[in-house]
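A short write-up of the structure that comes next.
One chain of protein is taken out of this complex; the other chains stay put.
This part shows subunit A:
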Amino acid sequence: MTNKTVPPSSGEPVKEETPDAASPDSGTEAPALEVSGISKSFSQRGRSIPVLEQVSLTVKPDEFVSIIGPSGCGKSTLFHIIGGLVKPDAGAVRMNGAPVTGQRGSVSYMPQQPALFPWRSIEDNVILARELKGAARSEAREEARRWLAKVGLGGFEKAYPHMLSGGMQQRAAFLRALLAPQELMLLDEPFSALDALTRSEMQRWLLELWEENRRSVLFITHSIEEALLLSSRIYVFSGRPGTILHTVDVPFPRPRREGMTEYPEFLRLKRQLSGWMREEQAKSGPLR
């Protein structure tokens, strides 16, 4: 599937959050992920601290969707709720139309750090999610080897993670998520620990790989440019408690080009998003 978003007219490319998740999808396919009305608060020393408030978002099949927001806006909590690790106080999570609220094992996950298992070789790390679902090791390994060669990790199949550079480890971690049997991928700031050069290299690598092998992706990032470069839609979160402030449809056609970061429209969107982010940071900033 390609991005169905109609490029918005030059006037207002940004629509405010529409609760399309609340109503059943009118299209033929149910959304890969449908989060509706999620609220969550944690209690700390007897006080209840709201972390998420009425968050609704949708990831269509084979769509790349990003979440950006100030730190501490509850993005990771949202991931934990989608992944079934944390139960929401209110709201529901659906995948392909089926309710999965509080149910583990229905997403494929890539954490901030590669978190590769140091005692497993790279190929055994990459097949881990499949192995957990009972796949035959030898078969999974064979496919893993093909993929490792494809992403430039050929020759490192039997190496242990500590022998790889940070960027290579992240590639392996991404591959581990990509080869997982689950359809929806959650990527939690996967490049935040990398240096700037490696980071932009990894962004291009991920973009290319994803455009060839479409999957439904929900991506958390702090980088506006990263979000614009990769995604079809961006949800802008407020500071704590996290709510969705804006939904931005990114109008650029795919495959995305190297030079798109120079487009006036790209720069305009970037300015717009930066403005919102600054506002939010300023609201929560002086308090801490």
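Here, contacts are C-beta pairs under 8 Å (C-beta built on N, C-alpha and C of every residue); 3 or more make two chains touch, one makes a residue touch a chain; residues count from 1.
The rule is short, and it goes like this: contacts and distances are computed from a predicted model.
UniProt lists the omitted chain of the complex under the protein name "ABC transporter permease" (options: "SCO1-SenC family protein", "ABC transporter permease", "Diguanylate cyclase" or "Multisubunit sodium/proton antiporter, MrpB subunit").
For the options A:Ala30, A:Ala92, A:Leu128 or A:Leu209, the residue in contact with the chain missing from this view is A:Leu128.
Considering A:Ala30, A:Ala115, A:Ala135 or A:Leu209, the position touching the chain not shown turns out to be A:Ala115 (whole complex).
The chain omitted from view is touched by exactly one of A:Ala32, A:Ala180, A:Leu207 or A:Leu229, namely A:Ala180. Contact with the chain not shown here comes from a single listed residue; of A:Gly37, A:Gly105 or A:Gly166, that residue is A:Gly105.
Although one chain is hidden here, its contacts on subunit A can still be listed: residues 80, 83-85, 104-109, 111-113, 115, 117-120, 128-129, 131-133, 160, 162, 180, 182, 186.
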